[in-house]
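Here the complex is missing a single protein chain, while all its other protein chains stay put.
Should a chain be cited, it is by its letter among A, B and C, assigned in written order, with residues numbered from 1 in that chain.
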Amino acid sequence: MTSVYWVLFLPLAMALVNRLWGGKLTRAMSGVLSSLAVGLALLFSLYAFSRVADLPLSDQGSRQIFGTLYSWISVGGVNLGFSLLLDPLSALMASLVAGVGLLIHVYSIAYMGGEDEGEFSRYFAYLNFFVFSMLVLVMAGSFLVMFLGWELVGVSSYLLIGFYRGRESAVKAGVKAFLVNRVGDFGFLLGILALLVNYHTLDFPAILGNPGLLAGRGALATVVPLLLFAGAVGKSAQVPLHVWLPDAMEGPTPVSALMHAATMVAAGVFMVLRCHALFQASPAAMATVAWTGVATAFLAASIALVQTDIKRVLAYSTISQLGYMMLGAGVGAYTAAFFHLFTHAFFKSLLFLGAGSVMHAMGGELDMTRMGGLKARMPVTYWTFLAGALCLAGFPLTSGFFSKDEILRQALVSPGGSPWLWLAGTLTAVLTAVYAFRLVFKVFHGETRMEKDAWDHVHESPAAMTLPMVLLAAAALLAGLLGLPESWTRFQPFRDWMAPAFFDLPAGLMPAAQAAAQAVPDWALLLLASAIALGGLAFCWRVFARHSDLPSRLMESPAARGVHALLWNKYYFDEAYQAVFVDGFRGLCRLVWRFVDEGIIANLVDLAGSMAEAAGSTLTLLQTGYVRFYLGAFVLGVVLILAMLAGLI
Amino acid sequence: MGLTQALFFTFAALALASALSVVFTRHTVWAAYLFVAHLLCLAVLYACLSAPLVAVLQVMVYGGAVMVLFIFAIMILDASVLGRLDWRQEALQAGLSLALGLGLAGLLFYVLDRHAPALALANPVSASADLGRGNVAALGRMLYTQYLLPFEVISVLLVVAAVGILVMAKRKLED
Amino acid sequence: MPIEFTLGLAAAIFSVGAAGVTFRRDPLVLFMCVEMMFNAANLALVGLSGYFGLLDGQTMVFLVLAVAAAEVAVGLAILIAIFRVRQDVDVDHVSELRG
Partner (left out) sequence: MNGVISMNNLPGIYPDLVVLLGAFAVLALELLWPQKGSKTRVLYVSMAVLGLGLLGLGARSWGMPQEVFPGFLRVDGLSGMAKFILLGIGILTLAAGKSGSRNLGLDHAEYYALLLFALFGMMQLCGSVNFLGTFVDLETFSLAMYVLAGFNKRLAGNREAALKYFLPGAFAAAFFLFGLALVFGATGSVRYQDFVTAWQSPALREAQRALMLAGLGLMLAAFAFKVGLVPFHFWVPDVYEGASTPVSAFLSAGAKVAGMVALLRLVGLVADPLDFFQAGPSSYALGRVLLLLSVLTMMVGNLAALRQKSVKRMLAYSSVAHSGYALVGLVAVLGGHSPDGASALMAYVLVYVLMNFAAFGLVAALEAGWPQALLGRPPMLEDFNGLGFAKPVFGAALALAMFSMAGLPPTAGFTAKFFLFKSAVEAGQVGLVVVAVLNSVLSAAYYLRLVVHLYMRPAAREAGLPLFEGWGAWMTVFCALLLLFWGLLPQSLINLSQAATMGIWH
């Protein structure tokens, strides 16, 4: 447990140092010390990881180290402690958070180099605080501590999103992120209270080890998980509370990378996985999670298809990928969902860092229609970005391929799955492949659409920025090895590691249709997934890069030539039809985005806000300033009280 | 009906009537006179309710001291008839006040009408010998024994009032 | 004296006072109406005192009289302090603070 304290303490201490003595530290000191703090936190969390691995593996739930730092409240026989839990889930997640956090810290030293010292240390203070908050959330051993981390993450993300305080939009985005998250917290806190009243404790081992207690309380078994899920919907940007995430781009780009990878948005998925024992006691709750996930995945992917702002495309893609994770969690594929979270952390932070590198080179430009041809000037950024995009699109043998495929497979064959879930997920995979490659082609390929002098300034980013990208690219490409399909090999390090942390979905629930679906061979699904990714690549190449000479250079790569050869003819013959279909579909997607997202959901959120505002206005109108009016209200109140006490109302 | 009762009911009617007149008369000075009348009616009622000391105090404190304060205030503020409002506004305000007053009265009557008659059974306390004409000594004894604490606190309250009045009335000259 | 009648009378005067408070714009008359409400409560106490044969009610009225007199003094001081600097005496015109 001591190592865990260090994991938490170091980033917090450094955040305070940066905040309080920030003005006195040089930029290099501030940046290096902050990175060092996170680096040491990473070492300690790896040590914690090894400690968990040392524990004997007897049965499920055995690999747990549970400790209470101190007793928070003890009241009426209820003991609420500040407790931490170290198990395969939290150990891996903490290492992931610290690892990605470290890379992003290093990257930030270069990226934020242009800021003056005060701003620089303020940035690192917030960044350290963010990592600390997320680590609290991850290491939490009780719902109470998790809620603490949950809110701290909210506060620190609000500070980071609104970092550029001169920009009104940044401030608004920060506030929006915080408030939308608070809506989710509303459910989360109620869920926690319900658990407290039923279990008389909030410690994870006591509650999650005994889901049967809640299951015996009728509707509570469904209500409580759904309340908890409301928190996850807010934090993980699921429909309909996803509106804050695209706006959260207003923060510095490395922050987006951190937020979209292992921290903040992953918290919701992490929480659902942590509480899966409660969720799986209620089929209705599981179904809600799964369908919310798949709906989010589809909606966000279709929106990403028509965006031209790089970071915005990436933001919607995050929402979509989180939808996949929720889908996995909802069908009982916990390991797969967490594996996707794991691989996504690498490739999505990679993509954001790549986008940041592009921005850095282009003086803040984000519109991909004004880019193109960057491949030549920024080779490292290009190749690493491509690696990330391949993973995102589920290109065969990359990590995203394996993790996404496993979720889709489980959506089909798991007792909690359904063919419809699978179908929707697969359709989303098609969209994903298209928007991922579109991004790559538009930005890096073809003739540049930039102005001459801007183009002359384009340059590769410094090593402090490219090095994290290269490392992440390697991780993103290779992470798949940890979770190859079970039909391929018995080497399953990820699955074996997570096994003690997750309960299986009871098999008895399986409807007949599912049993039939189980007959679908694994290789067929893998083949389909490969086809989707490759098809998407070919299609994008066709649509977005055809008029440039870059495709011919791309053809020199053997893999791309193979893809091209496989799909070329089919799309070539159907070109006219494709154009109509694609245009039509793009129109549809734009429509979805305009009406559903901007028109309805964003407006619903705004509507709630403006209703509150309007109610406030009405109420302040009552505040007339006339004391006789106040006295009249007083009499009215007395009449009301008397009538109620006399039993008349 | 004995004389006391006749007096009681007569002055009860007068008290209510003067109270209503205070509310409805438009002139501040008239309101003050009617208020004095109201207070004196109450003093008579107190006397009828076998509380002669309270009746005397009522005349002295309220009918005398308090009313003098009011009259002084009227003189200082040079109060006269306030201008009429737009008749719609006036009617609206009157209507609302009436509704509130009736609502309050209705509820109080509802509670009292249904429950006050039963009070007789609630507290079978025999009439004490202290009550009646010679109760001044007994009242004084009570003030200094059982009710000593509030009595003392009221002396603090009077100091607070004195300081407060000083602040409100004098400070202006000092600065 | 029937106790119901005394209490009813007190309630009636109390309500008249409450209505008057919300109706009158003249601060002095408004304040008189508040005093009327105090007196109504006193009337109830005196009535109950006689009814129960308990001296407590009268003792309390004695104390309440002192409190009410102090309150009147402070209240009038406040009203004078406020309205002396104004051109008119209308409670409704003291309504700068609102919203």
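Here are some notes:
As a working rule, contacts are C-beta pairs under 8 Å (C-beta built on N, C-alpha and C of every residue); 3 or more make two chains touch, one makes a residue touch a chain.
These numbers were taken from a predicted model, which means no experiment stands behind them.
Partner chains of the missing chain, restricted to those shown and counted over the full complex, are A, B, C. Across C:M1, C:V16 or C:A40, the single residue that touches the chain missing here is C:A40. Across A:F178, A:F270 or A:Y435, the single residue that touches the chain missing here is A:F178.
As for the chain not pictured, it touches chain C at residues 3, 7, 10, 14, 17-18, 21, 27, 30-31, 34, 37-38, 40-42, 44-45, 48, 52, 54, 56-57, 60, 63-64, 67, 70-71, 74-75, 78-79, 81-82, 85, 91, 94-99. Those residues of chain A that touch the chain absent from the view are 19-20, 70-76, 82, 118, 147-148, 151-152, 154-155, 158-159, 162, 165-166, 170-171, 174-175, 178-179, 182-183, 185-186, 189-190, 193-194, 196-197, 609, 612-613, 615-617, 619-620, 622-623, 625, 627, 629-631, 633-634, 636-638, 640-642, 644-647. Residue positions on chain B in contact with the hidden chain: 108, 111-112, 114-119, 121-123, 125, 145-150, 153-154, 156-157, 159-161, 163-164, 166-168, 171-172, 175, in rising order.
As a working rule, only the chains that are shown with their structure count from here on.
The chain pair A-B and the chain pair B-C differ in C-beta contact count, and the higher one is B-C. Centre-to-centre separation of chain A and chain B, using mean CA positions: 70 Å. The distance from the centre of chain B to the centre of chain C, each centre being the mean of the chain's C-alpha atoms, comes to 6 Å. Counting partner chains per residue, chain B has residues 96-97, 100-101, 104, 108 touching two or more of them. Residues of chain A in contact with two or more other chains: 632, 635.
Those residues of chain C that touch chain A in the shared complex are 18, 21-23, 25, 30, 91-92, 94-99.
Chain A contributes residues 620, 623-628, 631-632, 635 to its touches with chain C in the complex. Taken together, the chain B residues at the contact with chain C in this complex read 4-5, 8, 12, 15-16, 19-20, 22-23, 28, 31-32, 35, 38-39, 42, 45-46, 48-51, 53-54, 57-58, 61-62, 65-66, 69-70, 72-74, 76-77, 79, 82, 93-94, 96-98, 100-102, 104-105, 108-109, 112-113, 116-117, 119-120, 123, 125-128, 130-131, 135, 138-139, 142-143, 146-147, 150-151, 154, 157-158, 160-161, 164-165, 168-169, 172.
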